[in-house]
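The other protein chains are all here in position, but one chain of the complex has been omitted.
For clarity, chains are labelled A, B and C in written order, and residue numbers in each chain start from 1.
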Amino acid sequence: MDRFSVSAGESGTGRFVVSVRGELDLAAAERLWMELEPLIVPEAVVVLDGTEMTFLDSSGLRVLLQAAKRASASKAVFRLVAPQPPVQRVLELAGTAGFLDTRDDVQSALAG
Amino acid sequence: MDRFSVSAGESGTGRFVVSVRGELDLAAAERLWMELEPLIVPEAVVVLDGTEMTFLDSSGLRVLLQAAKRASASKAVFRLVAPQPPVQRVLELAGTAGFLDTRDDVQSALAG
Amino acid sequence: MYQEIQPESADPERAKPDGEPVAPERGPNGPALSTVALTIPADRDQVVLVRSVAAHIGVRLGLTVEELTDLRLAVDEACGVFLLSPDFGGLGEALDCRFEELPGDDGAAGTLVVTVSAPVGPTLGPDEDDIGWIMLGALVDELTWRTENGLGTVRLVKLLAGREV
Partner (left out) sequence: MYQEIQPESADPERAKPDGEPVAPERGPNGPALSTVALTIPADRDQVVLVRSVAAHIGVRLGLTVEELTDLRLAVDEACGVFLLSPDFGGLGEALDCRFEELPGDDGAAGTLVVTVSAPVGPTLGPDEDDIGWIMLGALVDELTWRTENGLGTVRLVKLLAGREV
């Protein structure tokens, strides 16, 4: 019944899938960062699976951008799967195409 | 996108199914009565299909009870299909078992 | 099912005649932990807002699905006391809804107190035989109606047993 949940799993050595469900808003953003940060280490591939992420605001977006920045500084990879229209809308408004590596599904985000 | 909708159809001569979707609350009760009333004529079988009715309050209940009363005065039949827990809860609280003829599905409400 | 109508003299601090903000209620352990106030036009189409806010607050308080169902119905019926009355002022008026989370005594359950208020004439009040009012009594742990200085208030109390408030 929680409006937001996050869980992480390893999918092969150094490949992590962090699943977010519900609304990634200003109440949830910090919790996501605490989950993401320890995973973004050199050579890691971290995929944020937002298939069921229904809302994103600028607080949530800031965490995603921070993760991408940390990844590029750490020679890690951070990828996002976020198909829901309210989330797509924010990525489009903020013009994050060049900063966030977005994939259609978790499968392809983990590959390559 | 409307919170409430009601539509009526004939399913064999003198057998009507009135389908209610959404919340039958104080804002919607009158509209339902206007739909139901003309159908409750002698010998008619009127089934209220509330399979997708997600909420009922005392205003909505009053319309259902009024329909049942009108039916029994008119030698018509009024039956209710209303499986959703919030609606069941109201029927139980109000103790309407003796006043409302409730069936498990539209099929069996139209039969017999 | 029960009901309880308090005399008008009870708790005179709560209702203020001139619509100024009511001071947060105090529980045995101090002031409200959280107060949400919602004012809607006296319009049946807007009661959905009250149900929705109630449900969201209930979710935050960890209510079960059955309790959420009951809380949504209870606040709906509380609004109905005004909006269904032929004596009610109508669309020019507003309904003022307050949701207050109060702490319990040490260790005891906290409470959620919901009030719905609006200006009323001397004749307006719940009908004790009305099915809506009777259901409302069965849905909550405490139910009162009060009028004071032209303001009518339905007040519901829901015990939050066994939950962290």
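The rule is short, and it goes like this: contacts are C-beta pairs under 8 Å (C-beta built on N, C-alpha and C of every residue); 3 or more make two chains touch, one makes a residue touch a chain.
Every value quoted in this text rests on a predicted model; they were computed, and no experiment measured them.
Shown as candidates are A:61, A:76 or A:106; the residue that touches the absent chain is A:61. Among C:36, C:108 or C:159, only C:36 touches the chain left out of the display.
Residues 3, 23, 25-27, 55, 57-59, 61-62, 85-86, 89-90, 93-94 of chain A touch the missing chain (whole complex, contact as defined above).
Interface residues of chain C with the unshown chain, by the touch rule above, are 19-21, 34-41, 43, 45-46, 48-49, 52-53, 56-57, 60, 94.
Following the convention adopted for this analysis, only the chains that are shown with their structure count from here on.
Centre-to-centre, using mean CA coordinates, chain A is 41 Å away from chain C.
Residue numbers of chain B whose C-beta contacts span two or more other chains: none are found.
For chain C, residues touching at least two other chains, in rising order: 65.
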